[in-house]
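A single protein chain has been omitted; all remaining protein chains appear in their positions.
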Amino acid sequence: MDKAQISDILKQLTSVDGLSGSEARVAELVRSLAGSTVTEFRTDALGNLIGLRRGAPEAGSESASGRIMLAAHMDEIGLAVTKIDRGFLHLAKVGGVDPRSVVGQEVTVYPSGPGSAAYPDGLPGYVGSRPPHLLSADERQKVVGLADLRVDLGLPPAFFENGLIRVGDRIALRGPVTELLGGRLASKALDNRVSVAVMIGALGYLDAMRHTWDVFAVATVQEEYGLRGAKAAAFGVAPDLGIALDVTFADTPGVSDNETFAMDKGPTIGLGPNLHPGVVRRLKAAAEALEIPYQIEPLPGNSGTDAWAIQVTQAGIPTGLISVPVRYMHSCVETVALADVDRAARLLAGFISRLDATSLADIATELP
Amino acid sequence: MEQLAKRLAEAFGVSGFEEEIRSVLLEEVKDLVDEVRVDSLGNLIAVRKGSGGGKRVMLAAHMDQIGLMVTYVDEKGFMRFANVGYIYALASWGGQVRFADGTLGTVGLDGRVKAGRTLPELRDYYIDTGATSKAEVTQKVGAVAAFWPGFASQGNTWFSPNLDDRAGCVVLVQLLRDLKDVKIDHDLYVVFTTQEEIGPRGAQTAGYAIEPDLAIAIDVTLTGDIPYASPAMEVGLGKGVAIKVQDSGMIGHAGLNAKLIGAAESAGIPYQLEVLQGGTTDAYAIQVTRAGVPATALSIPSRHVHTPSQIVDQRDVAATVRLLDVFLRGPIDL
Partner (left out) sequence: MTDLRDLLKRLSETFGPSGNEKAVRALIRAEIEGRVDRLEVDALGNLIAFKAGIGPEPRLKVLLAAHMDEVGFMITKINKDGTLAFSAPSVDARLLLAKRVRIGEPGVPGVICAPVPHLQKGDSAHRVLDADDLFIDIGAADEKFASAKVTLGDYATFATSFSVLSEDPAWPTVRGKAFDDRAGCAALVALLAGDEAYPVDLYAAFTVQEEVGLRGARVVAHRVAPDAAFALEGTICDDLPRPPDEDSTPVTRVGDGPAITLMDRSLVSHPGLLALLKETAEETGLAVQYKAPGLGGTDAGAMHLAREGVPAIAVATPCRYIHGPAAILNLNDLQTLVSLVDGALRRIGPANLSR
């Protein structure tokens, strides 16, 4: 595994569509990208993809020294059809879409009605807006809300007569990979395919390292819909430790830098009530030992990630959070520094390989 | 079914205080199932054992409705209240309410809100039982009231303040009646849940206890067929049972939905697909219990939800019963 491979994995992951609730294609791709680094995969009741990579037991022991669960959500935000009106589609959000960045966007509509088998890769559509020439100065200043937006497939009304497109059908935003200067990449769905790439990358690095803990690498579903998948996955796996992988806000002109992090300066390690101080300490130690730059991300409350769900599962799970800074989150032009993706993968692999039979007790010393 | 609806609609049952509706439902179902129990949240769980080889199916309809709880009784006997569940400030003025003991009142608006100048908030309202002093009022802090009157019908239309979700309760009782003496493979856990309107809460603990293989909530949904409907919604009154693709809390299990759609189509049951923006159901809670449960909801289209006079079309209620009936008679492979 190396940085070039991880970048390639990321590009493949972002070119697949997988909205909350319809992650199957992403899951399929994750299985194939993880390849032999995972011993066995299973899919749970909600569609979480759970991959088990066994650790090598320590000398004198028959079983792994512990179980760690990694969570990287594989769903992305998008839109859904609420009504078909003479060929134009009314829209609802699937996750936190900002209507302002949807206007003028290309989309892919996935029909599910009769005849839809002919369109496995969906139909191209466009979110149009009324010509500015026809609007008053006032109207041009106003944000168009989602209720007033329509997807136009450019097809005649007769095309829809058999019910090809149905209420609830998924509409993915198009945001193809664009390589920018400085090792940066723009694409839709870097939230959270970056983390899925980090997870697969870490598994690849672990393949060449020794680790004594069993690793449950979970590509979770429906995070954008309320951390739904992670709740169920953490209950089912019942790990000793959990690490959530997500993206965070990168420095952006116009946004106060109290809440953002530098790009290309490494991943962030979350710090706050949601994260176990012992896990934080060990993440920092791994980063320092491996000379991986990192930033501390203060999170005074809800981290807004799968970590929030994992921590309070059953009798409680010590949890950590590694995030990669991304600009323009929840838009089709999310931007990341590829070096950060690799750094996060190496940090995660390094953290896991340093876990042994004494680690849980060590972590617990932070909460005497 | 109409008599059943009337009986259920007229039973008192605000979130957290469902004793009366629970005992009415207990009477309705006790001879139609093998076992009934009440858990610590007050859920009524009725178990109908299957003939074997089937799935463990949880069906949930909430027996609670929104209401008002007295927070303060002033010297003149006017009662300030807190909402129990989501109450529209806009839909409260002049609403008639009834307390558990039968006392009636009208929701009044105090003089601080100059009509037309600002929208009132719940704090601007009070309940007026017609008393002129505190001594005449029997209600104390903590007393609970719900919108009243209960049930009326007209043609295919049912009116009641609590069709959310007494209509769903009607479906489950009617289903059990229709299935009497019918052999089905599946074990049915028919749960009349509590505190959906303030949670969902009852569904969460019931889901944990039952550990179903799949779950279907029966609740109401909004319609997009009113003037200037916003946001747009295809669901309409009288067009059949709605199958939940998504609402603001959850996404219906795609595989389970596909099976329900298949059953509706093969039996010729009118159905519609639902995307609800603004609201969720018991399925939201059940779906993430333990290690996850394939879950969805069947919805009865309703207009004027959470106002003192909601509407459903009884043909949609009947379609919901039929769909469940057809679905449960066959094998369920997800």
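Letters are used for the chains, namely A and B, taken in the order the chains are written, and counting of residues starts over at 1 for each.
The working rule: a contact is a pair of C-beta atoms (placed from the backbone, for glycine too) under 8 Å apart; a residue touches a chain by one contact, two chains touch by 3 or more.
Predicted model, so just to flag it, every value in this text is computed and none were measured.
**Q** Given that one chain is not shown, which residue among B:195, B:257 or B:296 touches it?
**A** Missing-chain contact among the listed residues: B:195.
**Q** Which residue, B:20, B:39 or B:225, contacts the hidden chain when the whole complex is considered?
**A** B:39
**Q** Just the residue numbers, please: which parts of chain B touch the chain that's not shown?
**A** 15-17, 19, 38-43, 69-72, 74, 78, 80, 82-84, 110, 123, 126, 141-142, 195, 198, 201-202, 204-206, 208-209
**Q** Could you list which residues of chain A touch the chain missing from the display?
**A** Residues in contact with the chain left out: 256-259, 271-274, 276, 296-302, 311-318, 364, 367-368.
We take it that only the chains that are shown with their structure count from here on.
**Q** Could you please state the distance in Å, as a whole number, between where the Cα atoms of chain A are centred and where those of chain B are centred?
**A** About 35 Å, centre to centre.
**Q** Which positions of chain A touch chain B when the two form their complex?
**A** Chain A reaches chain B through residues 20-22, 44-46, 48, 80-85, 90, 92-94, 146-147, 166-168, 222, 225-226, 228-229, 231-233, 235-236.
**Q** Quick check on the complex: what are the chain B residues that touch chain A?
**A** 224, 230-235, 245-246, 249-254, 272-275, 277, 287-288, 290-294
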